[in-house]
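The complex is shown incomplete by one protein chain, all other protein chains being positioned as in the whole.
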Amino acid sequence: MDLAEDDQVAAFRAEVRQWLAAHAPATPLPSVDTAEGFGLHRAWEAELAAARLSVVSWPEQYGGRGASLLDWLVFEEEYHAARGPVRVGQNGLFVLAPTLFAHGTPEQRSRILPKMATGEEVWAQAWSEPEVGSDLAAIRSRAARADGGWLLSGQKTWSSRAVWADRGFGLFRTATGDRRHDGLTYFLFSLRSPGVTVRPIAQLDGEAGFAEIFLDEVFVPDADVLGAPGDGWRIAMSSAGHERGLTLRSPGRFSAAAARLVELWQRAGDPADSALADRVADAWIGARAYQLRALETASQPGAGGFHGTGTPAPAPGRARLADSAAAGSGSGRTSLDRGVVGRGAAGGRPAADSSLGKVFWSELDLALHDTALELLGADAELAEGPDAGWLAGYLFALAGPIYAGTNEIQRTVIAERLLGMPR
Amino acid sequence: MDLAEDDQVAAFRAEVRQWLAAHAPATPLPSVDTAEGFGLHRAWEAELAAARLSVVSWPEQYGGRGASLLDWLVFEEEYHAARGPVRVGQNGLFVLAPTLFAHGTPEQRSRILPKMATGEEVWAQAWSEPEVGSDLAAIRSRAARADGGWLLSGQKTWSSRAVWADRGFGLFRTATGDRRHDGLTYFLFSLRSPGVTVRPIAQLDGEAGFAEIFLDEVFVPDADVLGAPGDGWRIAMSSAGHERGLTLRSPGRFSAAAARLVELWQRAGDPADSALADRVADAWIGARAYQLRALETASQPGAGGFHGTGTPAPAPGRARLADSAAAGSGSGRTSLDRGVVGRGAAGGRPAADSSLGKVFWSELDLALHDTALELLGADAELAEGPDAGWLAGYLFALAGPIYAGTNEIQRTVIAERLLGMPR
Amino acid sequence: MSFVLAAEQLQFAEALHDQLAAADVPAVARQWAAGDRKRGQALWYSLAEAGVAALAVPQRWDGLGAHPADLVIACEELGHHAMPGPIAESLAAVPTLLAVLAGTDEPAADERIAGWLRQLAAGDLIATIAWPPLLPYAADAQLAGLVLVAGPDWVKLAEPGPGLRSVQAGRSLSIVTGKELLAHGAAAAIQQAFEFGVLAGAAQLLGAGRALLDCATAHAVQRTQFGSPIGSFQAVKHQLANVLIALEFGRPLLLAAAVALADDPAGAARDVSAAKVACTDAARLAARVALQVHGAIGYTAEHDLSLWLTLVRAVGPAWGSQRWHRARVLAALAGGS
Partner (left out) sequence: MSFVLAAEQLQFAEALHDQLAAADVPAVARQWAAGDRKRGQALWYSLAEAGVAALAVPQRWDGLGAHPADLVIACEELGHHAMPGPIAESLAAVPTLLAVLAGTDEPAADERIAGWLRQLAAGDLIATIAWPPLLPYAADAQLAGLVLVAGPDWVKLAEPGPGLRSVQAGRSLSIVTGKELLAHGAAAAIQQAFEFGVLAGAAQLLGAGRALLDCATAHAVQRTQFGSPIGSFQAVKHQLANVLIALEFGRPLLLAAAVALADDPAGAARDVSAAKVACTDAARLAARVALQVHGAIGYTAEHDLSLWLTLVRAVGPAWGSQRWHRARVLAALAGGS
């Protein structure tokens, strides 16, 4: 058991670090939620891709390096430590791509992934609707059969970056079934098609990070159905873990933020204020725990074939306490019963395991930024100036317990699937 | 608006303080949950009663002074500041007595209250059953009609001090109704009657604070039915507020504990440890808030007629934010709508208002004692020695969020009755 | 002892609430944030007509010389409606300061000070103040007709630097440079002004917390997910209950601090700080829960919720940190008070 990096990983880390030192913007790009900033972020994706660093975990044929989960974690650590720009393509890279690897046709992969890897096509997700937040099965937008394809109609909302993105993906109702999540189909569509109207929505910080998408008989060819018609719910759920797990919020993001918080504390903290010192320590400990748990996952035999497909199955047996608790048996012997592994309810262990991570990182992110604001004292409310990034980070962190399935939903999932609580 | 004490209150405070200084035990009595300690606590009640200080808020005819709520708060402050012994009769004094004032017959009051006031008869409550914790309506113990009375059978549990107490009170099923809480009757019974078996249960701290009561055709005369047969649920619920509100846990208890915590911090705290200093300050602020809110209640016109019958209706209108929120109307005008007051659902405002206090004091008590243990460092685990009282207090505080209706139940009550959330 | 608001005070609160509800403050605040302060300033005048600006001004300078509890009532209601502007500064701290400086002589030792007090009471003047390092910035100095800076025992007229944007849209913070000396040997007056500023800020926060709870409860009843109103789920109920508890037990501390300031301004530090700690914590919890209950809807600038969310983030850290106030409570207790 060791935490030392082998030569290959160390070499990769050095390459990434050097490349970023030479190429990463010295000052932050304009906000990705402005027209100018979006363009600059897209250009940055192309630059990353030219160095084959935009999608390191993907197979080479699509622009990646076939990197292991460990390599990807290393890339992310370096990327965030270098304050690399927001990944404008993240919804495509981290949510759609894993789904394409699992459920797409070879034709779809070849057509879509390379352009996603270079930023030529930026994807927006179209999950929520005005009456559909956490309750995804309540979707009302619909698709009607048309010659050679489908006509999409309805309204989607909270679609991050849809204002300037090229294409969208989401579920639409193609049939009515016995259960609410029957008859949903997974569509890929162009945001430039006739019939599409996008309305920006200003976020708490005043920027147009969200959008509403209105669809009025938008034609989508059959080639842009992902999986079988009516199978959308299963497909979306099979990759729900990616949306909230490691791939969405890599440990490197929090390790870098925690390191910066320690710096802030050294610079601006009152050494006598142990209350704040404790919170700084806790933020670092939390970031470290999140990182270590990812390294545990990356040490699994299956983690080599990562391919950007999200979190591999968690480590078997003892490395996961949930197995113990799922058996629900006092101190009885089942807590080490290997047989429990993978015997989760619908949705399975990996997805439920990602719920653990989602609650953890979102609360860590909030606590970390809240601590920074407390450290800043009267400067905490400033929306401009050298330390205003902490306020922006705090506002962003506030959304963490909400998106990708509220933390309330995640806790219920954890209790039911990992601890065996009755519904 | 002022917080200055008038002459009458100041004189009463001085009387209580002087009497306690002269009479309160200099060292703690043995635990009330031992045979010896129980006897000494009973003797203490007689001593209090001789000074007409055991039940100051009761009418004079039953041994009290007809004191106002404010006077009672003052008595409690002085009592706890002087480290007065645990009130061995508290279940009778604070739960049964208010119910007798509200629902008892004059004969019952005359027969029962004076002996309760002197400690001659100590009452134990018999609410819970093995399958009945928070879900009181699930009671299985039953009463069958007999000549001139009833025969009680069944099993009660978690009955505090029943091991040495004289009499018990609780609900028994006398009929089956449409709803689970129909057909329950409120009985008063002797713990010395034939057919009663009491089994002590050791608590976390090793002492026999609890007991199980087994009843096998225990005869109870009609005179010892409180209220009408079948009306037990309504009667019990009407005084549920007393069980968890001000009368159960007076502000003086926490003011005294907070003052001792500040002393402990001055003596044992590391002045550089602002993390602990903050927690000490918060404990004091919490105790002060609980005290002030009681003074708000005591300032209501109705508070003069307190009679130990528990918390009066909360202050009308603006002094209670709940009225605002109950209207559930953004910043609309209903937040000051006087009409909202008292328009609660079943159970009414006073009972739901006591739920606010119950969650607050039980969490305050835990936080306060947890802070003390943290201050004690490695000494925190000691069950003997000069500071072991903090550990005992912590263990006792641990039960606070459980008894008198778990805090989970209370929060649900608050949300439904004060904030208008749907069931 | 009488620790309840009098009937007149309840009426004042109600009237103020009605006035603000009728004025549609959220719309006013949005225009204000966009740089159009016409409606906001008109509202400020009409609030002054209702007496709000005169509460902390002594009667001899055309003020009301009101009990600090009345100031709490007013500032809580202003926070409840997300009224923009330098409220704690212009309604509480500056008039308190100037009132002490003006003294009790007639005519005033310094006619300018008396004039400012009269203008403040009438709503003709908006004032702001900085007191570095505890209050390093003057809020909304750009729209204030009177900008002051205080030191340990002196007060100066001040020139504000450029306004830095606050998280609350439309609010700005300026570093100020002291110019003409207005008073010296004024430590007690400055301290008293600070206590009133803290109290007013705490009241604003409690009011904002109430508004956040109002919004959250309204949303929880109306919003349906999984076939039920989300307010029927325990996870939502219990979070809302926690907010109500925090607000309910914050309010008495606020009123007790007002009583302490009325009866013994010099000894009020403990109670003022206790109120600020509790009201700030309560407002932050309310903000956190209200956003969580609203979900993404609450995260948009379009929703009025954002007005209160950002107000709490803006006013929360002003007037001394939580740590500073907790330490002050403990120092007062350990000092044996």
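Just so it is clear, A, B and C label the chains in written order, and each chain counts residues from 1 on its own.
The rule we apply is simple: a residue touches a chain if its C-beta (ideal position, glycine included) is under 8 Å from a C-beta of that chain, and two chains touch if they have at least 3 such contacts.
This structure is a prediction, so every number in the text was calculated from the model and none was measured.
Participant: Touching the left-out chain: which of B:Ala46, B:Ala144 or B:Ala202?
Facilitator: B:Ala202
Participant: Please pick, from A:Leu40, A:Val86, A:Ala146 or A:Ala289, the residue that touches the omitted chain in the full complex.
Facilitator: A:Ala289
Participant: Which is it among A:Val16, A:Val32, A:Leu48 or A:Leu70 that touches the chain not included here?
Facilitator: Once the missing chain is taken into account, the touching residue is A:Leu70.
Participant: May I ask you to list the residues on chain C that touch the chain which is not drawn?
Facilitator: Chain C touches the chain not shown through residues 233-235, 238.
Participant: Contact with the hidden chain only, please: which chain B residues?
Facilitator: 128, 131, 133-135, 138, 157-158, 201-206, 210, 273, 275-276, 373-374, 376-385, 391, 395, 398-399, 401-403, 406-408, 411-412
Participant: Go through chain A and note every residue touching the omitted chain.
Facilitator: Against the left-out chain, chain A lists 1-6, 9, 70, 262, 265-266, 274, 277-278, 280-282, 284-286, 288-290, 292-293, 295-296, 298-300, 315, 317-322, 324-333, 335-336, 356, 359-360, 408, 410-412, 414-416, 418-423.
Keep in mind that, in the parts below, only the chains that are shown with their structure count from here on.
Participant: Using mean C-alpha positions as chain centres, tell me how far chain A is from chain B in Å, no decimals.
Facilitator: 50
Participant: Counting only Cα atoms for the centres, state how far chain A is from chain C in Å.
Facilitator: 40
Participant: Could you state the distance in Å from the CA-based centre of chain B to that of chain C?
Facilitator: 38
Participant: For chain C, give me the residues that contact two or more of the other chains.
Facilitator: Within chain C, the residues that touch at least two other chains are 236, 322-323.
Participant: On chain B, where are the residues touching two or more other chains?
Facilitator: In chain B, the residues touching two or more other chains are 274, 277-278.
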